[in-house]
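Note that one protein chain of the assembly has been removed; the remaining protein chains are unaltered in position.
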Amino acid sequence: ADTARLIVSGIDRPRIVSNITGCLSQFGANIIESQQFSTEAHGGLFFLRIEFHVSCLRMILPELELALTYHANAYGLSWRLVPVADVKRMAIMVSREEHALNELLMRWRSGDFLADISMVISNHPHHGKAVESLGIPYHYIPVTPDTKSAAEDKQLELLSGNVDFVVLARYMQILSPRFVERFPYRIINIHHGLLPAFAGANPYRAAKERGVKLIGATAHYVTSELDAGPIIEQDVTRVDHRHGVAELRRRGSHLERSVLATAVSWHVQDRVIVHGNSTITFTN
Amino acid sequence: ADTARLIVSGIDRPRIVSNITGCLSQFGANIIESQQFSTEAHGGLFFLRIEFHVSCLRMILPELELALTYHANAYGLSWRLVPVADVKRMAIMVSREEHALNELLMRWRSGDFLADISMVISNHPHHGKAVESLGIPYHYIPVTPDTKSAAEDKQLELLSGNVDFVVLARYMQILSPRFVERFPYRIINIHHGLLPAFAGANPYRAAKERGVKLIGATAHYVTSELDAGPIIEQDVTRVDHRHGVAELRRRGSHLERSVLATAVSWHVQDRVIVHGNSTITFTN
Amino acid sequence: ADTARLIVSGIDRPRIVSNITGCLSQFGANIIESQQFSTEAHGGLFFLRIEFHVSCLRMILPELELALTYHANAYGLSWRLVPVADVKRMAIMVSREEHALNELLMRWRSGDFLADISMVISNHPHHGKAVESLGIPYHYIPVTPDTKSAAEDKQLELLSGNVDFVVLARYMQILSPRFVERFPYRIINIHHGLLPAFAGANPYRAAKERGVKLIGATAHYVTSELDAGPIIEQDVTRVDHRHGVAELRRRGSHLERSVLATAVSWHVQDRVIVHGNSTITFTN
Partner (left out) sequence: ADTARLIVSGIDRPRIVSNITGCLSQFGANIIESQQFSTEAHGGLFFLRIEFHVSCLRMILPELELALTYHANAYGLSWRLVPVADVKRMAIMVSREEHALNELLMRWRSGDFLADISMVISNHPHHGKAVESLGIPYHYIPVTPDTKSAAEDKQLELLSGNVDFVVLARYMQILSPRFVERFPYRIINIHHGLLPAFAGANPYRAAKERGVKLIGATAHYVTSELDAGPIIEQDVTRVDHRHGVAELRRRGSHLERSVLATAVSWHVQDRVIVHGNSTITFTN
């Protein structure tokens, strides 16, 4: 209960680390895990993630935040402090295929994600029973070309203020820029191709046609440009001439499951920092 | 000495396998390894690779070829019979970077490739000493935009009739269609990106800019379209935000070495069959 | 519906393959997939798996079996013919941890396994609701040191004649030789260590103590000797000094899931042949 994560970024200057760790020390904090990254040896950008334990976190929080504000202002840093007990709320959006949804539910039930699943939204009705049996609200919102805008209104109404991030677990509708802007770098999509190869529709078919020997999956943050947002995690599996498109899809589905679950788990633990169109991933 | 490989392809029909294996049996052949692939359950294309042992191979070869011709004609099949003792002759072409060349030389010395290295051709002089110390002829042929056509003339003169296939071990000059046509599906290139992503120049820089989490290497047959020929083998290695372009290049170089060596080894053993713009790889 | 698998093994002699494929040809069969393996170039053991399509399989089956018997007798071969429509019936046995069970159920629902799950047997009651909601009978049979023998009686009564093979999906009770003998090479266990390392109890703890950099999981057939049966499939994942035993267990659980699912899928498709204490795996 007394654990928190501190994420800091800014222009790299001497003494940043010693000042911040010194500040934490003054509150009696013990650093459990610390990772930092500088884009250059001198004067580049600086990124820091510290996970620490401190007694009576809630009580000292206002004072600690004041002290961090002081240091951050002195060095022009951005920062956020996240008590681990402030569990993130996620929404899952899903279309017909259930494998990614099921993986997330399975890991959530086993305690792998320290996060709440606030709701599942789908343009298909048939996952409702399984989702609701876990006590998670399921919202069936059909989407057609004509109703897409109205459907997004409904989705946003459900999401606004109720979730911290959104996971597209094989949600096959393209979100409008208006939707995406409401959750900057807080929508995680799983693409069933090894981006930047095979962006867009039918990546397995395209992979088969090109005759690749590895197929991949990519978890990334959604931006207004399709399949072009910052990549969080990728992985591949070996295929060969014997495997048709259906078999690529089957093999790929297991890859999609694990890559998406890993990306969600890193996001939940504040291990992913967006930098330009890339991510810094302080993995564990 | 009495081992051979039989590669067969054509339109799939019943009884092909039994006729061919029956034919081999009549000569007392023992099948060591056999792989086949059909593109469809019925009436697609059929590919077969059989490695067999037979006593007095050289003596019975003419008769065996006659018998195979008979069956092939009956079914409209293409085939080739390769005595394992007929060692393939390869040329290596290389530019400045030596890692891929060195890997091939190292594996060749350890007996991994059952092939001869007939020559090394380079547009740089500095690998000459190492290559010649192994008893392999080294031809330094400088290439400039003005001399490129004349250089290719020289290269082709050296290669013609003297080699069975060509390996581009990080040879950074684009070969003209005229050159490529002389060795159809017998030029193997190693591309330092996971095709179809990052085709063309500077793949590591492009990979860094896109923020990928895996970098790859691709061995493929060279066709007239740059980096678009049939893929033989690919592999990836994990990278992250800490790795700059130079570090990607360093890590990628080890990948290039192993992917190229694997592709060459399969080609040498007649394990790669081109089908459309893909390959069937009967791997071991 | 008209597809079948033929598995053949015996002492290697010339003409076996041509005779068997010729026999299939006479029935108009078309070979979809064929794999063979000989332990020696001459006179070793011979293993063959052919998947073929033939019109009116059920009708010609008796005649085909007669013909195969004839050839098998002539060469002293063992063989079995498995119509793909003869779906195997599996039982799953599981203790407290649910991840392996859930993976099997998830893949079964998505049609990955062409098999029936006839029942789930557990020494814990708490998976019952989830299993029964899928229409699968769940048998809760508590096991204590005193009741173990009686519990096995009950288990065997349920299984006998009702299942073709048994999957131990993290079933933490050691089966008696009497039980094992009833299902020779038809009980698949997932061991949470990379055998032969870390056999027995607490493999993750032992792995941590030895300071390994990779942890693994092993699917194997159960024999009377603990964790010593023929290995079907193995895989590893990378760990480091930061990961405690609980984290190894968490990471390993995902490995166990995929390794077990792969092994079950190969077994269901008759791709695994036991040879001595090893397996020949004609993978796809």
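When the chains are written out, they are named A, B and C in that same order, and each has its own residue count from 1.
Just so it is clear, contacts are C-beta pairs under 8 Å (C-beta built on N, C-alpha and C of every residue); 3 or more make two chains touch, one makes a residue touch a chain.
Remember, predicted model here, so these are calculated numbers, not experimental data.
Listed by label, the shown chains that the missing chain touches in the whole complex are A, B, C.
Contact with the chain not shown here comes from a single listed residue; of C:L195, C:V222 or C:V268, that residue is C:L195.
Only one residue from A:G22, A:P125 or A:P142 touches the chain missing from this view: A:G22.
The chain that is not drawn here is touched, among residues B:T3, B:N102, B:Q173 or B:N277, by B:N102. Although one chain is not shown, part of chain A still touches it, namely residues 12, 14-15, 17-18, 21-25, 28-36, 38, 41-42, 53.
In the full complex, chain B touches the hidden chain at residues 33, 98-99, 102, 106, 110, 112, 133, 242, 250, 253-254, 258, 284.
Take chain C: the residues that touch the chain left off the picture are 37, 194-198, 210-214, 216, 230-236, 240-242, 275-281, 283.
Going forward, only the chains that are shown with their structure count from here on.
Because contacts link each chain to all the remaining chains, their graph is best described as complete.
Chain A and chain C have centres, each the mean of its CA atoms, that are 37 Å apart. In whole angstrom, the spacing between the mean C-alpha positions of chain A and chain B is 41.
Each of the following residues of chain C touches two or more other chains: 33.
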